[in-house]
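To keep things clear, I will list the structure first and then write my remarks on it.
Shown here: the complex without one of its protein chains, the others still in place.
Which chain is which? They are A, B and C, in the order written, and residues in each are numbered from 1.
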Amino acid sequence: MTGIDKSFPGVRALSQARFELLPGEVHALMGENGAGKSTLMKILSGVYARDAGVVKLNGMPVEITAPRQAQDLGISIIHQELALMRDLTAAQNIFIGREPRRFGILDEARLNRDAAAIFASMNLRLEPTVKVETLTIAKQQMVEIAKALSYRSRVLIMDEPTAALNDAEIAELFAIINRLKAEGVGIVYISHKMDEIKRISDRVTVMRDGEYVGTVPAADTPIDTIISMMVGRTLTNEALVIPNAADAPLALEVRNLRRGREIRDVSFSLRQGEILGFAGLMGAGRTETARAIFGADRREGGEIWVRGQRVGIASPRDAVEKGIGYLSEDRKLFGLATGLDVRNNIALASLSRFTGPFGVLDEAGMAKAAQGAIRQLAIKTPSDTQEARLLSGGNQQKVVIAKWLLRDCDILIFDEPTRGIDVGAKSEIYKLLNALAAEGKAIIVISSELPEILRLSHRIAVMCEGRLTGILPGGSSQEEIMRLATMREPAMELRHAG
Amino acid sequence: MTDTAAPAQKSGIRISGAFHRLLAFSGLIALVVVFSLASPNFMQTQNILAILQATSVNGVLAIAATLVIITGGIDLSVGTLMTFCAVIAGVILTYFGLPLPLGVLGAILAGTASGLVSGTVIAKLKVPPFIATLGMMLILKGLSLVISGTRPIYFNDTPGFTQISQGSIIGALVPALPIPNGVLILFAVALIAAFVLGKTALGRYTFALGSNEEAVRLSGVNVDRWKIAVYATAGSICGVAGLLIASRLNSAQPALGQGYELDAIAAVVIGGTSLSGGRGTVLGTLIGALIISVLANGLRILSVAQEWQTVVTGTIIILAVYADILRRRTL
Amino acid sequence: MTDTAAPAQKSGIRISGAFHRLLAFSGLIALVVVFSLASPNFMQTQNILAILQATSVNGVLAIAATLVIITGGIDLSVGTLMTFCAVIAGVILTYFGLPLPLGVLGAILAGTASGLVSGTVIAKLKVPPFIATLGMMLILKGLSLVISGTRPIYFNDTPGFTQISQGSIIGALVPALPIPNGVLILFAVALIAAFVLGKTALGRYTFALGSNEEAVRLSGVNVDRWKIAVYATAGSICGVAGLLIASRLNSAQPALGQGYELDAIAAVVIGGTSLSGGRGTVLGTLIGALIISVLANGLRILSVAQEWQTVVTGTIIILAVYADILRRRTL
Partner (left out) sequence: QENYDIALISKGFQHQFWQAVKAGADQAAAEFGVNVTFEGPDTETQVDRQMDMLAAALSRQPDAIGFAALDSQAATPLLQQAAAANIPIIAFDSGVDSDIPLTTVTTDNVAAAALAADKMAELIGNAGKVAVVAHDQTSRTGIDRVDGFVNRIAEAYPDIEVVSVQYGGGDQLQSTEITKSILLANPDLKGIFGANEGSALGVANGKTELGSDIVVIGFDSGAAQKGMVESGVMAGAITQNPVGIGYETVKAAIGALNGETLPEIIDSGFDWYDASNMNDPEIAAVLYD
């Protein structure tokens, strides 16, 4: 691909962008949020039409104007934003458009067999007949990967495939990638996780502001060089100062929280100025716990105490009134009002603050607050009146973070806050969380990235299968966390039995 | 509208799928029980047949609407399209005097053609389904009047015609069960539609389109073609409804049909199909259509004053759907 | 429905916002031009006033429907609620003989109350808006007949009543411009609704609910309360429509109203508001309502046969929306 241009209303997403992929190569595409990575790949896979430039396949210029054409040319893509049909089963999603038929009738048995075979080859335990909407995002992501694999393409594009995956799944994915590579498949790999780039890719192409910056071999280029190519300057990666919060007053106490098999008797406390990390494997129940505390889901038992007082939280509204904020892990479904503009999304949880007499809104105040947040979090958007759905994935995540910062809660629960966020912004967010803690705010960070948990937390709560299997001090080792995260036979259950 | 926060399943208690499905009938069964107790005339064979007969046309229209609604669209033209197809049958059989099978074929093809037009306007011109089918509703209403010369076309010269809906093949074999053919046709259409939805590619894409049209497009599927196919299928089904109503009335009444779309859509939604697409069943729609006719019939049998009938109907429709919501929540 | 694959902006050419808004009128303007050329009677002051007067009731109903549709809901009860409010005004003014302002207040409060009921059923009982308002449509229709004793209530004892819609305050000041009050009320309602939608918290939540209700709930907003408030506001606006129609007919006609919801929703959708919620404008709805009345008036002025009027109306509704889609795509 050479000389690719692409503009959207008010945004020049690509200008003279360039990319090249060899067979049997894993080629990482890097860049900050909004650099144009997804857009470039959408052009390659026939989702967008380019404004200018040439696309060549095996040396021959090709015109790709529809996803179908890309598929026929042997190009398939795993989109950054999940593109699944929620009401269909996993197997039905994978083979959409290519259903096996017999006498015109769908061969559902074969469909499920084929899907099961793909899952088996991925070492994935998943019923082909389960409806996609009942799956966690991680499992949904695995379905997307299975779908892309099922095309047996010569070119496979993966746009942040690991954003929602845990380490075990990532390892599995990398095994698959290595297998494909051996078969001569060319793979475009987009990710904001720097360690993965080193582990998996052969070459790295960096983009900035829609332009081509350079291509370097992955093995002999230091990470810092790649990062400075991305952000156009060197990032100082200063060690974080974690002020001690051990004797600060209690902000939040959760006692014996229960719901079915997802949350089994979870108790912990959180002090003001403290960051409590939540680690665990996919499906450990961290999200469920957070949602139950926030009142987003029903509880079957347990008490919640805020600042030493027992509170009844029956809905998110109650939680917010008690000063609790929750940043959801699924921004598209639960975080963003995609039809509204950036300004209103940022103000959404704080509208009452901007409401004057007769319910009239202080639009100027909202604009000022939104623009402040846009600057603070370096959200890449043409203006605060841009529709939120038109932002790049990482910038959408920042908008949701800005919403909760503006709300000014005392207790903040961040569920996968850096999902899809670039390195530069990530360290900004780490700094921000630290600053918030320093202000005395109590923070829970749920993350599937252990380095992130280790870097941020004063203490680390580990969950496994709905139980809190232990709370570790800040400096604990990864091995210690993994041991608790896989502790199937818990001591707690025995204690209850006795 | 989102079920994502669906509560956890009660551990221990597991209710079998069959029982679960049976409960879906609960609103209908409750109505039947109440009316049976209230009036001895309700549970008579004659009256049950009258109810089924009254369901046949709306049921078939509702099945057509179900297909379209599952794609996330809407079809306001089902009622006037039904009439248009009846008029076409009238022209073929009475004005041209052609044989009965041609009339049947003509009515169904007219439905298909109209569905093709709606589908094309929606898929290719990107006109929202509400507007496209609203336009078609008016166009077909006008055309029915134009073609028929604004008067009913009678089928007196086609002796077998009234048998389509009013005859009883079963009754000829088992005289104790004089189920009218119209009712059989309703069930046949329901079976075929359920088969198409569950077992064919068309059905698969119907659900997929309603679930996430953009994802289907990104998967390389020719979204436009399948969408048009769904509207065309729904149109053909409206053609069957046209034959049913024409046969019942032994005439094509060109002015009839507007307003029928609301009853059809109501049956679909009462039956649990979501207007936002992606989910729905033909069985649910049948139950929805039956609830509507049982209500109307029962209230009449009880000689409830007509103005109160409307009030009661409105209330019970809300309660029936609310009961269904409660049932799903507690299971 | 997704615009993600929208083609690129023509570089260089930038069209100002004002011009862009003007073009939204293009369908309407085209119709006006065609009818003016076709008939010298069309562009008469009298006729323009007749068109505006004819728009007033449907326009006000469509504004009510706009609010609800932006939340992603639907209100099928606007037509019969209008009638119900008119009947309430009749009971207050004619049966009880109370003074005019109380009748006006009563009609509007009746609308608010009904909206509160619909909104509560939708927000608290989670009954889908289609079903809840379908039920309310029937309930209100029945209640209007019951309360009025199935006969019209005349306002002969309330002399000022016909002035609400038919009088002309402007005409009294500027005799050359005898714009009926009904039209002024329409514009007043439109201005207020636009203000509420654009400038107040209620309006902001209206859009937010239609955009992603779950996200709004998880932001700690009392979603139920705002949703109920939107339906209640829409209900109050239907109360205004009830006064308008009662004043025009100098009577509350209890049987009228059903079917009016379709015209109202059509105006909303022609005006560019999406039925899936999250976007829409009052100005668009006004234009949509005007397109409907200009079409009806123009075709009648041209003495087009009525069956053809329907055909042409259906076609033009589709074309008008298609033209709007093209315009947005090329800009």
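The criterion applied here is as follows: a contact is a pair of C-beta atoms (placed from the backbone, for glycine too) under 8 Å apart; a residue touches a chain by one contact, two chains touch by 3 or more.
Everything numeric here is computed off the predicted structure, so don't read it as measured data.
Peer 1: As a test of the contact rule: which chains in view would the missing one touch?
Peer 2: B, C
Peer 1: Considering the complete complex, identify which of B:R204, B:K227, B:R248 or B:R279 is in touch with the unshown chain.
Peer 2: Of these options, the touching residue for the absent chain is B:R248.
Peer 1: Can you say which of B:T120, B:Q166 or B:T200 touches the chain missing from this structure?
Peer 2: B:Q166
Peer 1: Touching the hidden chain in the complete assembly: which of C:I139, C:L256, C:I270 or C:I317 does that?
Peer 2: The single option touching the absent chain is C:L256.
Peer 1: Hey, which subunit C residues sit against the chain that's not shown?
Peer 2: Answer for subunit C: residues 39, 41, 44, 46-47, 50, 53-54, 57, 145, 150-152, 154, 156, 166, 245, 248-251, 253-256, 258, 293, 296-297, 300-303, 306-307 touch the chain left out.
Peer 1: For subunit B, which residues reach the chain that was dropped from this view?
Peer 2: Spelled out for subunit B, the touching residues are 39, 41-42, 44, 46-47, 50, 53-54, 57, 145, 150-152, 154, 156, 162, 166, 245, 248-251, 253-259, 293, 296-297, 300-301, 303, 306.
By definition in this document, only the chains that are shown with their structure count from here on.
Peer 1: So how far apart, in whole Å, are subunit B and subunit C when each is placed at the average of its C-alpha atoms?
Peer 2: Taking the average C-alpha coordinate of subunit B and of subunit C, the gap between them is 29 Å.
Peer 1: CA centre of subunit A versus CA centre of subunit B: separation in Å?
Peer 2: That pair's centroid distance is 43 Å.
Peer 1: So which stretches of subunit C touch two or more other chains?
Peer 2: Answer for subunit C, listing residues that touch two or more other chains: 4, 214.
Peer 1: Note the residues in subunit A that touch 2 or more other chains, in rising order.
Peer 2: Residue numbers touching two or more other chains: 47, 296, 333-334.
Peer 1: Residues of subunit A touching subunit B in their complex?
Peer 2: 47, 66-68, 70-71, 79, 83-88, 92, 96-97, 99, 101, 104-106, 108, 133, 147, 259-262, 291, 296-298, 300, 333-334
Peer 1: Along subunit C, where are the residues that touch subunit A in the complex?
Peer 2: Contact set of subunit C toward subunit A: 4-9, 11, 196, 199-202, 204-205, 207-208, 210-212, 214-222, 277-279.
Peer 1: Under the touch definition given earlier, write down the residues of subunit C that touch subunit B in their complex.
Peer 2: Touch residues, subunit C against subunit B: 1-2, 4, 72, 74, 76, 121, 125-128, 130-132, 134-143, 145-146, 150, 213-214, 258-259, 262, 265-266, 269-270, 274-276, 306-315, 317-318, 321-322, 325.
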